[in-house]
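The complex appears here minus one protein chain, its other protein chains still in place.
Note that the chains take the letters A and B in the order they are written out, and that residue 1 is the start of every chain.
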Amino acid sequence: MVKVSRKGWLLIGGGFCLFLLLAPFLLRGYWIRLLTNMFMFGILAESVNIIAGYCGYLALGNMLFFGLGAYIVAVLMTKFAFSFALALIIAGLGASLFSAIVGLPILRLKGQYFIMATMALMELLRAITNNIPITGGGQGITLPIFPGGAAAANFFFYYFMFGLMVFAILCTFYISKSRLGYAFRAIRFDEDAASVMGINPTPYKTIAWAISAFFTGLTGGTYAYWMSYIDPGEAYQIMPSIKMYLMMVLGGRGTVLGPITGAFFIEFISELVWGKFLELHFLILGLILVLVVIFTPKGFMDLLRRGLSFSKLMAGVKENRV
Amino acid sequence: MLILEGHGLTKNFGGLTAVHKVDFEIQEGEIFGLIGPNGAGKTTLLNLINGIFPITQGEMFFLGQRLNGLKPHQITRLGIGRAFQIVRAFEGMTVKENVLVGSLFGTKKRKDIGTGMKETEKILDFVGLGPKKDYMIPEITIADRKRLELARALVMDPKLLLLDEVMAGLNTREVEDLMEMIFKVNRQGVTILVIEHVMKAVMGISHRIMVLHYGRKIALGSPKEIAENEEVIKCYLGERFVRKEAERKGHSRAK
Partner (left out) sequence: MLGQVLVNGLLQGGFYACIGVSFSIVFGIMKIINLAQGTQVILGAYITYAASHLLGLDPFFTLPLSIIGLFILGYMIQKYLINLVAKGGLIITSLLTFGLNLILINIALLIWKADFRGTNPWYMGMSFEVAGVTIPYVRLLIFVIAILFTIVLELFFRKTETGNSIRATALNPKAAQLMGIDIGKTYCLTFAISSALGGAMGTLFILAKPISPFTGGDFLIILFSVAILGGLGSIPGALLAGIVLGMVESFSTMFFGIAFQNVVLNLVFILILIFLPTGFMGKRFYG
């Protein structure tokens, strides 16, 4: 195997960033949209990483904040003529606030119960959205089209998503180095022991989920404006939720850049697969899920660290086997 | 001066009474031993002190302050540190980070990471884990894990230190090392409540000992008194110990 030094990684990373910054000047619209999509999943996976990867609470229905953010932006822009910027800020904060309100009762639930609660919460929001007039019900809402044409829109949303992603990465980096990060991780590994060591779990869990909801809400709001159309089935989906978790696990739980790399990798192949084998999309995604959790439950960086050999791969599998 | 007092402490789990009307007082500066057979309610009592379980009945005071109804983190910050029986280190964190968590959150002062790190290093050197500070938890031995538990409790600068079977599973030398450390901590003015299965250790280090049996207090006194208490000998120390003790006495008399 080729060993890459620290300097080497920095060089590769720097080069890649430079490429991403210049990409809209070099590539066609299709690739720009694909990259924007990769950024979007990068943010989503990073958001999930904060509550699940760092804090250990598996909000499997985290897409609920995506839908909420999307609908806040859609309703505010169409029914109340808000500007995108203002509507988006309200979407982010609104998603955060909502997470804090529902978080207080359901963050007390442990493990499996919390997973189910977040899934039900997402279904609940979808069912409500489907049935109230202000959201347009099942018909969905058409948002104002981005002024200046398709090319300008591509350009704008590319850089906007990129900026959001960088913001999310910086935020996660800051958390990982701060008191917050230590508290989150302590809670993830052993909540009782954490509280005996002086950590009050409730506010920390609430903060973790609120940050996660904030980024997910912002992403949802941006997506709604980007697509200029949103409906309940699209906004509240379990599938992207699962994908975010897959990306996080593949890239490495509780690491700053892992979820981003996982997102790039999965979105990239998912796009290639989607294009070529439309009928097998579920099957292939399902197989990837199964293979990833069996062979790289700690992420591919862990796999690389242990060395890529068949026997080591099987040794890794043995760890979780009964 | 009294550091910790319990009055009529009772804990029920559903229909089961794990701790029944236990009274005790711990003097500041002493080493107080807590013994009893398996299932006697020792760890439950520690969990009551920590606030992990709410108290069903009775009252508890720490330096005069009522502990009933306080959350674990609040109790910890009053100055009660705990080392767990089953090592509860945060796997996936390094040795240093494990201790750092206690330093950051376990005291009343709000500390930044740099200050916390300095205190952490000091404590790690004290318990002898300095060279292993960057190891991950699965990479260190049982003895080191017990030291880590002690370090995690000490870094919170406790006035009262709860040690739950920190010597279980260690060999004789390791036990002696740890006892040495506990004495050193005690000499710095820290009161210690120690639960232990290793009899020699408890008898050797405690000033006073309380014995629990099926959740009830059956004796409280100096190690010598406990060793001679008939009820304790019967229910806890077991026949074998009684026989051995009798033999030993017989020997010394013969001499």
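Rule of thumb we're sticking to: contacts are C-beta pairs under 8 Å (C-beta built on N, C-alpha and C of every residue); 3 or more make two chains touch, one makes a residue touch a chain.
Everything numeric in this text was worked out from a predicted model, so none of it was measured.
> What chains on display are touched by the one that is not shown?
Displayed chains contacted by the hidden chain, ordered by label: A.
> Thinking of the whole complex, not just what is shown, which of A:I12, A:L170 or A:V317 touches the missing chain?
A:V317
> For the chain left out of this view, which of A:I145, A:L170, A:L283 or A:L308 touches it?
Answering carefully, the residue with contact to the hidden chain is A:L283.
> Quickly run down the residues of chain A that touch the omitted chain.
Residues of chain A in contact with the hidden chain: 52, 58, 60, 105-106, 109, 111-113, 115-117, 119-121, 123-124, 126-128, 130-131, 238, 242, 245-246, 249, 253, 279-283, 285-290, 292-294, 297, 317, 319-322.
The working rule: only the chains that are shown with their structure count from here on.
> So in the complex, the part of chain A that touches chain B is made up of which residues?
It is residues 177-179, 182-183, 185-186, 188-190, 192-201, 254 of chain A that touch chain B.
> What residues on chain B touch chain A, complex-wise?
That would be residues 50, 52, 71-74, 76-77, 82, 84, 88-93, 97, 100-102, 104-107, 112-113, 152, 156 of chain B.
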